[in-house]
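Once you've had a glance at the structure underneath, I'll fire off some questions.
Here the complex is missing one protein chain, while the rest keep their positions.
We call the chains A and B, going by the order they appear; numbering starts again at 1 in every chain.
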Amino acid sequence: MLIYLLRRLLLAILVIVSVSVVTFFVARVIPSDPAALYAGQRPTSDQIAAARERLELDQPLYNQYFRFVRDILKGDLGTSYKTKHAILADIKTFLPATLELVIASTLMAIIIGIPVGVLAGAKHGGWLDQTTRILSIAGVSFPTFWLALVLQLFFFGTLHRLFPLSSRISNNVALFNSFPAVTGFYLIDTLLAGNFIAWRDAVWHIILPTLTLATYPISLTLRMTRAAMVETLSEKYITAARAQGLPERDILFRYALKNAIVPTLTVLGLSFAYSLTGAFLVEVIFSWPGLGKYVTDAIFNVDFPVIVAVTLIVTLFFVSINLFVDIIQAFLDPRVVLR
Amino acid sequence: MSLLEVRDLSISFSTSHGLFRAVNGVNLTIERGEIFGLVGETGCGKTVTGLALMGLISSTGRVTASRLSLDGLNLLSTRNWQNVRGRRISMIFQDPAACLNPTFTIGQQLSHVIRYHFHLDSAATHHRAVELLNDVGLSDAAHTLRTYPHQLSGGMQQRVMIALALASGAELLIADEPTTALDVTIQSQILRLLKSLRDKHTLTIILITHDLGVVAHTCDRVAVLYAGSVAETSSTVDLFRNPKHPYTQGLLGAMPRHGTRGKPLLAIEGSLPSGINPSVGCPFAARCPLVMKICRTDNPTLTPTENAHAIACHLY
Partner (left out) sequence: MKVFTRWFGFRFAPDSIPAHLRRDPLAVVSSLIIMIMILSAIFAPLLTSRAAEGLGEPNPSEKLAPPSAAHIFGADHLGRDLYARVLFGGRTALGMGFLIVFGAVLIGAPLGAIAGYFGGWLDEVIMRVTDVALAFPPLLLAIAIASALGPNLTNAAIAIALTWWPWYTRIVRAQALALRERPFIEAAHVIGVGNFTIIARHILPNVLSPVIVQATLDLGSAILTAAALSFLGLGVQPPTPDWGQMVSTGRIYFPQRWWYVTFPGTAIFIATMAFNLLGDSVQDANK
């Protein structure tokens, strides 16, 4: 068990290091000149030279990289070329918004995808299986950004402005019913403050983005659970459990699901991580002030320190989630460790 | 009254190639407290017969019979199999490693079955689980309860399977090739365990096997199955001393034993007929060395002779 976890941890560290190397060098070996960007609009050659020295771009590349790593380890993710803000502070304000969205949609994937997947797998070939097959294939085929627009058109246009189209909270609520930022998750902060008007408003705002973002993970989780259930239910230990007289409900949701959930968890972990980047598209459309908005603005301004920092942060999440999933799996199925 | 009576049991499956007849009119009578052998080649319908007795034939299969009764309970009209499975009849299978749920400990699996059937509190459940493991010859029960299936040897896994089958309080145990996947030494241990369970707990056992050696050592009575029908049934002693059906004679001839060293083993020519388009007449006709004209047109019925010996063959 310990060796297994160490191996996983080692791989995770390897991934983070290689991502830092790749993104760093990709960002430095680009055609455009970071110094010129840093120096602002229409810089003189002196200003550019000054910026180059300040950014230490005249140093050898490997030196720059070690400086970069040293800064990160000190908790300094650099400053934005464009706004000159400290990137870490920016990320602290933007990250909770993205996480709130991603966690909400992953919860939806668990709540809807797993039970429906179990039932579809239990009667595979049945009507539920057939319908969910088409629906979930459609679900993974929707371009996120277009699905967002369709939902906006439907809920805003057709259903008479049922849900708001953008941002995390209404302006007037933010003004007159403000609440302190504790966790950065509005749904939690509003509850902590006992501010139910703001909570309701935040819920109202998060519904459409979550629905958009959740479509892919719900479909994926459903299909994976279903496939794993079909396979598990054909196992001999299921027949044996029936022969021992256990009721079908226990067999499905206890005996089979615990086995089927092991591969499903991998997919859930992956889709959580994918949603972090999928959220970028959703955030752009719903003007959701999260990492996605932050990074797309940075892309537009060719603001490399921001792009590199966000890539690193997301990778960190990506890797930790995979690690977390590996650990849960090892607890669910003791044989995982042996593989 | 016999414990189990099976009359004209037929089982067929609809497949993409047509209707597959796995079992054709099987008759069995099982007495309380006996070990009854069900012998035949792979594909002769032994396992399917066992599954049918548990109501575990999948939805593509169709089970018909004129009588299927367990201690007076009509299994044909059973709607609620939950009251039969485990509680009255239990079943163990060939490959114990695949039959134990890999993600639960032995203790979790045992106590789940015990608690579902007997509604005991956790202390009593634990006590019963230890008792069951001791019954099947696993002495270090406290440790075994904490292990996962993959940490046990094949023989221990099969013992655990037997404990699980007994945990629900069944009076009839269907053991489907319980020793085939095990080493020879372990095989005989498991067979001895089955015998002792029959003696101590008045368990009735249907032992499904392809191995006549297992039958000779373990069973009181035996039925030889061929292509989904009973070819011959009698007491084990009688069958080995006086095999009548040409198929049984062939099987015994193909079995190595004392005193036959140096003589060639006989093999039965040909292979099992297809269950999809069975020919008319005796299913064994095509392979039978003593085939007669009538065998190709009429299917013989199981006819009793002396000593509770019955044969389905036109020769008798």
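Methods note: a residue touches a chain if its C-beta (ideal position, glycine included) is under 8 Å from a C-beta of that chain, and two chains touch if they have at least 3 such contacts.
Keep in mind it's a predicted model, so treat the numbers as computed, not measured.
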| item | value |
| --- | --- |
| Omitted chain's touching partners, listed by label | A |
| Candidates A:61, A:89, A:107 or A:150 - the one touching the absent chain | A:150 |
| Given A:91, A:120, A:220 or A:240, the one touching the chain that is not displayed | A:220 |
| Touching residues (missing chain, whole complex) on subunit A | 11-12, 14-15, 18-19, 22-23, 26-27, 29-31, 133-134, 137-138, 140-146, 149-150, 152-153, 156-157, 216, 219-220, 223-224, 227, 267, 270-271, 273-274, 276-278, 280-281, 284-285, 295-296, 299-300, 302, 304, 307-308, 310-311, 314-315, 318-319, 322 |
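In this section, only the chains that are shown with their structure count from here on.
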| item | value |
| --- | --- |
| Subunit A and subunit B, separation of their C-alpha mean positions in angstrom | 54 |
| Complex contact set, residues of subunit A against subunit B | 235-237, 239-247, 250, 254-255, 258-259, 262, 332-335, 338 |
| Residues of subunit B touching subunit A in the complex | 51, 54, 56, 82, 84-87, 90-93, 95, 98-104, 112-113, 116-117, 148, 150, 161, 164-165, 167-168 |
